[in-house]
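Can you keep this structure in mind? I'll have questions shortly.
All protein chains but one are shown in place.
Residue numbering begins at 1 within each chain, and the chains themselves are lettered A, B and C in the order written.
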Amino acid sequence: MPVNKIVASFDEAVADIQDGAVIMVGGFGTVVSMPSCLLEALDRKGVKNLTTVSNSSGFGADVWRMQGAKFPEDMDILVRNGRIKKAIVSAPVSAMYVNNFEKLLRAGKVEIEMVPQGTLAERVRAAKAGIGGFYVPVGIGTVIEEGKEKKVIDGREYLLELPIKADFALIHAYKGDRWGNLIYRGTSRTFNPTMAGAARVTIAEVDEIVELGELDPEAIVTPGVYVDRVVARPRECPAP
Amino acid sequence: MPVNKIVASFDEAVADIQDGAVIMVGGFGTVVSMPSCLLEALDRKGVKNLTTVSNSSGFGADVWRMQGAKFPEDMDILVRNGRIKKAIVSAPVSAMYVNNFEKLLRAGKVEIEMVPQGTLAERVRAAKAGIGGFYVPVGIGTVIEEGKEKKVIDGREYLLELPIKADFALIHAYKGDRWGNLIYRGTSRTFNPTMAGAARVTIAEVDEIVELGELDPEAIVTPGVYVDRVVARPRECPAP
Amino acid sequence: MSSEIPKKERLDRQIMALRVAKEFKDGNVVNLGIGIPGLAANFVPAGREVIFHSENGVLGYGEITLPGEGDLDLVNAGGQTVKRAPGMCFFSHDESFSIVRGGHLDISVMGAYQVSEKGDLANYMVPERQVGTIGGAMDLAFGAKKLIIVMNHTTKEGDYRIVKKCHYHLTAPKCVDLIITDIAVIEVTKKGLVLKEVAPGWTPEDVQKLTEPKLIVAPHCREIELM
Partner (left out) sequence: MSSEIPKKERLDRQIMALRVAKEFKDGNVVNLGIGIPGLAANFVPAGREVIFHSENGVLGYGEITLPGEGDLDLVNAGGQTVKRAPGMCFFSHDESFSIVRGGHLDISVMGAYQVSEKGDLANYMVPERQVGTIGGAMDLAFGAKKLIIVMNHTTKEGDYRIVKKCHYHLTAPKCVDLIITDIAVIEVTKKGLVLKEVAPGWTPEDVQKLTEPKLIVAPHCREIELM
């Protein structure tokens, strides 16, 4: 049987995500880099007590709709609907305004583990690459070092950082094929290829599904081996 | 002034490599993946007591000439001319025949640190990425664990592996531009992008130099920031 | 040294590779070592889609080409030129071993000098030469979900290769899942080595004579199915 990782709908793609799951969500700050339709489907499913791993905590669909985004949901959909128990995150709040995550945080309704962005990326990669832990200088002399093992290597002080293991990674790519090979577009690459393969199950939301062999083998960013499911965004705007 | 990392000749590219330097050499097993002209130039320079970091220790130019290789030198040119003091290497000898490296090894004329291939790649990457050390399960219960710190993380035993820091990385790419952006061709990618940026100075031997902007930004494998010098192979066969 | 070696016909390299390939399930990502393992690529059961990984940075490559006919920039880890195939992709060495070490390979197939009853593997140090090449073998042995060893059941001199304890340098301890030899198929389990299949004409008793540790004969032990 030909390998076929393509699933028909977003609801089907997230059907086995249960309450309490650890979920990685790809992308960076702007919504175009994020798996918006997967986030919507996950929210529709009504899961609770998620631990999320993401760069940011969301601005909210309204902000992105104003900018004309076709698929406007970011992490905020999980935040505002109370689906998150704990967030492992690099950029949780905004200097510019108070987002919903900050409100929950102040109200003591969500736990947070704030991680420097590069360390977050490396901890995610470590999970994918079978690395048991690694040492970085980043965080020495700051609150980040609290509770962590320190080690001097070659005269410099380092902190031990551990892999972040997750049940599901929800990512967004530009194009994908039935083997799960993926390419991205511009700066919407970010955490998406880093998270691909870092969770037990990786689900990729793509703008377009192409035939096997259409993607240039020299330009494929995520080898299909890291991807378990591929689901395409609708060509037309969904009804509001 | 426009950034220009292109140097005119192989001799110029390796002019500052001194006796006793630590040198990474990209590629895998077949000569087409290797920086053959840089190796020739380095040999011509007559350096001694090198520590080399490479996947293999070479088959020798004769083997590759028989296969019609236009640029036939591999690691063997440094081996047979006695330029290596110590080799950090994954695949030093061949099951099929006795190479020159094995002869030196048996004669006690070269030191060796044999490293599992994936650990070698990761140690090289660690140097590039500012990682002070990392834990892998690979090597537990084997000779590889000798003298290394062990640690149990999440119930599994790991070995601490350290970055390999080098003075120069000699790599081979398919095309490069004046910023040092590189693309590779097929399976000749291997250790080349891994080593790019892992040494103090990275020198890339390319089949072709192209204008800035000619390489597809989505398909560039090695960002120019990792590369210090780019030198092109001659279009015509050099005189034998 | 095993006494009284049965003089029955053994499977050849091609047939061993064919038996290896029967282990490949639809969609499996498989790394094939040099030698007999590499031949298994030619025997993928009809209708199954298997994706081959090679540690030099390629997934999804096609058949091995005839010598001299391939593109030298498209080789497997053994240096054989292979064909382009739809879905193929290339990556760096660190990424390649992120795939290996990270547990993303379904199956790794390699040769061995010795396998112990606990599944310890010794396959990198050439015994008679006291030198060796680790290459990717350790990472593969530690990382693959399932490790299949394919080898002759005994040495040329008739010595055991399936042993109580390896006396060569270990590639990895307790890593082998299945041993396919020229006379048998043996599964490594927590209870010990389970003999599941024998070559045509061979009995479990014959195989035991050429195997140092005690074999557990599977209730449904049968002749190796080759078609």
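One rule holds for everything that comes next: a residue touches a chain if its C-beta (ideal position, glycine included) is under 8 Å from a C-beta of that chain, and two chains touch if they have at least 3 such contacts.
Quick caveat: nothing in here was measured; it's all calculated off a predicted structure.
In the entire assembly, the chain absent from the figure touches the shown chains A, B.
The chain omitted from view is touched by exactly one of A:Val7, A:Ala121, A:Leu162 or A:Ile209, namely A:Ala121.
Only one residue in the set A:Val138, A:Ile153 or A:Val201 touches the chain that does not appear here, and it is A:Val138. Contact with the omitted chain, checked across A:Pro35, A:Gly180 or A:Pro193, is made by A:Pro193. From the options A:Arg106, A:Lys150 or A:Arg200, the residue with contact to the chain not on display is A:Arg106.
Taking the whole complex into account, chain A touches the unshown chain at residues 28-30, 32-33, 55, 67, 69, 90-95, 98, 102, 105-106, 114-119, 121-122, 124-125, 136-144, 184-194, 221. Residue-level contact of chain B with the missing chain is found at 1-3, 125, 127-131, 177, 179, 181, 197, 211-213, 215, 217-218, 220, 223-226.
The rule is simple: only the chains that are shown with their structure count from here on.
The most distant chain from chain C is A, comparing centres defined as mean Cα coordinates. Chain centres here are Cα averages; for chain A and chain C they lie 37 Å apart.
Averaging C-alpha coordinates per chain places the centre of chain B 29 Å away from that of chain C. Multi-chain contact residues of chain B (touching two or more other chains) are listed as 122, 136-137, 184-186.
Chain contacts: chain C has residues 90-91, 97, 100-101, 143 touching two or more partner chains.
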